[in-house]
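What you see is part of a larger complex, with each chain still in position.
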């Protein structure tokens, strides 16, 4: 048995004595219980599973200016979705990316990783304020992709520009349609959050002065072929998708709030029809709004609330969906070891009202 | 190159200097040759494969009372069985579980791991006395599941209580039917085995005084939907399954013997019939008996024998199967590095008599 100077929750890091590289290893898993009660039928369905289990390797190599990151997803929820375009196999790789700080505040990224989309998506699934991301995210996020990104970061302003394949992670088939172009700007009017707090949920650092991040993302997916751009089923026709995200993240003395707006449009409309006019496939377009707030008590218990409204374009034939969520979390060691639960009222047009209860334990070495 | 104070066979462990966590990493693989000779047809079929290959991460975190374990299966034999209920993907996660010793001798477990079933199942596949587990285990074991377990352990007595989903590992679909309830008691009339010897095969510790473990498990799988509860194909109807296991493990001065009895019943009978009365699916029910004994010579060579009889209920239409096995193992570094081979006579009702030869090398870092 050996001794390490690392602390729980930060992974295990080593740095070469000749400074030629560093490596941090992390592993994590989430065990999730979900129970859903249908008000009309009075039926209760539930589920218990390893929602996420991950291995993560990152660090620098050659020079501290060259960083690498590899993240592997192992749970069936993460690896599923075997499709011919991804070689009919498990999707294990989440991230495999090199990040080179070539000049001053500028970096270039190359490989597969998250696109600079809505903040809720880019926050790690290990660092969420509620049990899982909102329905806005499920419907509109632009997820991961293989490509190249140009990143600029100063204390008050950040810019991320991406050109990517456009079909999402682990696609082995040739690029369908055109590329995807993404631009995100972030403004931090009161300067940086403590410990990169803009990119984790809950004000665990109890910001002594107010901190705000305002972000806007524009994404142009030229001739997309999947229902939601980087995600969803492959459709028989292509549509160019344009997506806007506006988001804000605010933290102050244990209080935090995050607001997001999303809008997706398809050139020539989202629906694909055959000669008879019957709809044979639909891109998911429309508008989403999400607001969530929480307050972290002295004992590291947080009470949080969320309202999410997703309004698909009428032409899609999908139903409007509103969700009201109340969450209670106990942070034992920040996001590294926490117990989270929430209860949601799901109100979908044309469907029975449902109540969803979730309970999750997150463990990140 | 760094130096470690770990020894071969125990994995690589590190403990944080602030005692905030520990991590042990292990990797292992088994290369298995199997040859089967059919007495009637005189045909010989054989096979060589990586039977198991695993990565294992465990330790404590936050407090030594909170333990975690993640075990990943990587071989095609381990990851196969892609089904819609498991998201049509490779089943990589074996264990992902937290174990919290909340009070004295009591612990609570949460996540996915082995249920407290028959001893042969719970003994690691790396620590078996013969090349692989018996046919009793193949037919009746309750395997792994996602759930919660309550564990009590004193020097002479142990109790394990589990409530789990009931459909086995890596199921992403909603819970079918009801839950599974498991209770196991273990009695150690002569106290604990040396080095937890009740949970590995062969008396590698050469117990100076006789040691015995007696166990009984009762499992109630409320409205199960898979052929064998946690395992097997999904069936079109549900049946509540009740399973009993009685087992004993004895070790003394190099001699060891393990005896198991299993019985599984289905409420309303195991068969599912359509309107015409034709059987369209069958739960696997019946009785199994297994006895195995071995003697470890001074040179760490063990000679072992096993008799296994599986008698499915007549209504299942499955055949009785008797197996006689003779095994020879050389333990180079205990179960960490060993060569095992065995030969079995397989006598199945209504089938040709078969002889099966197996040769396996196990390597566990």
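Think of it as A and B in the order they're written, each chain with its own count starting at 1.
Convention: a contact is a pair of C-beta atoms (placed from the backbone, for glycine too) under 8 Å apart; a residue touches a chain by one contact, two chains touch by 3 or more.
None of the values given here were measured: they were computed from a predicted structure.
Novice: Taking the 2 displayed chains as a starting point, can you state how many identical chains form the whole complex?
Specialist: 3
Going forward, only the chains that are shown with their structure count from here on.
Novice: Quick check: how many Å separate the C-alpha centres of chain A and chain B?
Specialist: It comes to 38 Å between the two C-alpha centres.
Novice: Can you tell me which positions in chain B touch chain A when the two form their complex?
Specialist: 4-6, 12-18, 20-23, 57, 61-62, 66, 68, 70, 72, 79, 82, 86-93, 96-98, 110-112, 146-147, 164-165, 170-175
Novice: What residues on chain A touch chain B, complex-wise?
Specialist: Residues in contact with chain B: 1-9, 12, 27, 29, 31, 45-50, 53, 74-77, 79-82, 89-92, 332-333, 336-337, 361, 363, 365.
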